[in-house]
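Let's look at subunit A:
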Amino acid sequence: MRIDYISGNRAIAEAAIASGLKFFAGYPITPSSDIFEYLAEELPRRGGYVIQFEDKLASIYAVIGASWTCSKAMTATSGPGFSLMVEGISIAVMTETPLVIAYIMRAGPATGVPTKTGQYDVFQAEYGFHGGLPIPVFTPSNPQEAYDLTIKAFNTSEILRTPVVLLSDASIANMFGKVLIREAGEIEIIDRRSIEILRKKGCEWSLDDVYEMKCVGDGYDIYVETLTHDEKNIYRPTTDVQRRLMWRLYRKIINNREVLFEYSFHNYGNKRCRNMIITYGSTFSSVSEAVRELNKNGEDFCVFKLKTLYPINEKIFYEKTRDVDKIFVVENNVGLYVKEIRSVVRDKDVISISVIDLEYPDPDEIVERVREWL
Partner candidate 1 sequence: MEKRSSQISMARARYKIVVISERCKECGICITVCPVKILEKSSLRNSRGFRYPVASDENRCIGCRLCEYSCPDLAIYIL
Partner candidate 2 sequence: MAVAVEHPLDKYVRTEKLPTLWCPGCTIGIVMTSLLRAIDQRIREGLLRRDQITFVGGIGCSARIAMYVRFDSVRTAHGRTIPLATAIKILRPEHKVIVVGGDGDICAIGGNHLLHALRRNMDLMIIIVNNMIYGMTGGQVSPTTPLKLYTTTTPYGNPEKPLNIIRLACSLGANFVARGSATHPHILQQIFYKALGKRGLALIEVLSSCPEIFGRHIGITDPVKSFMTLRDKIKVKSNPSLDESEYDWERGFVIGVYLDKDDPGYIDNLSLLYKSLRGF
């Protein structure tokens, strides 16, 4: 265990190494390239491989192939790269491949401003690929959370056999902070081969819809099928099989929402929260400043910071928002994730505060915009 002062990107890389990463394939794209470069130096020293491929498409398929040999695999990219990788992620979902994708958002769309921040891609991260099955998305807001959530992302991907997105952005990538780095022996690292053991022993995960994984080189003459398949992995284009497959893949994630939903709640000493701000990612830094200002006038603001965008645990939402009058969702885009929140919190006013800013949004602007509604 040691404490280090590192950037968000470096924290992701350190956490990946601690989780047992064996294969990293990538393509240079700002602002994720330094994860790649740091791993290129450190991972080979620990028996892993880091390869630069000719494009992002090759990168995602390479990490999928690596995962099929039962090695932990990861790639890192940004908006334009993820857009190219989505077909591969769809394949990873269908074939239930454990995978972690570090998605460091930039200001978009298109080339945008590669070195500046934004939260434009929340829906692409969750639903971006064809097939309509969302995947778990974690959103850290500082380097310590980036470290912890990367470990959780690897564990989730291994035990639930799914690709997982770690959604960060350019601010957090370059934000420096104190991080408590735990070595492999001090944290819980799950490997996909232990699913049967965990199932028998019992654990907090719901594993009814997860099947054990066999890999290339295990001696089983495996066959990986990307067409719709039944429980025996045979292509059967019938409605019955398709329905069972879709629901199993959906339930696999959603039934684990209690374990997967991470958040932090800040009431700033208020006995009762009359108003609440919901936010995630790098916007939190500006929001916590703005709330201090708002609370000076006795507005009784609390902040509900989301560290998981999917799946969300509705019970916690109901609990936290029960006595609240107004809910504000502050995000650095045109008002995207607020739509998800509106579908969960249906009896209160959920107001979208969209502060598009290339860097940390100005707290004064947030205060002003929120005050318009009070």
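In this text, a contact is a pair of C-beta atoms (placed from the backbone, for glycine too) under 8 Å apart; a residue touches a chain by one contact, two chains touch by 3 or more; residues count from 1.
Regarding selection, all candidates are chains of the complex that A comes from, given by their letters.
Here the structure is a predicted model, which is why all the values come from computation and not from measurement.
Chemist: Mark the candidate that touches any copy of subunit A in this complex, from 1 or 2.
Modeler: 2
Chemist: Under the touch definition given earlier, write down the residues of subunit A that touch candidate 2 in their complex.
Modeler: 22-23, 25, 44-45, 47, 49, 51, 53-55, 57-59, 61-66, 68-69, 71, 73, 87-88, 91, 216-217, 219-227
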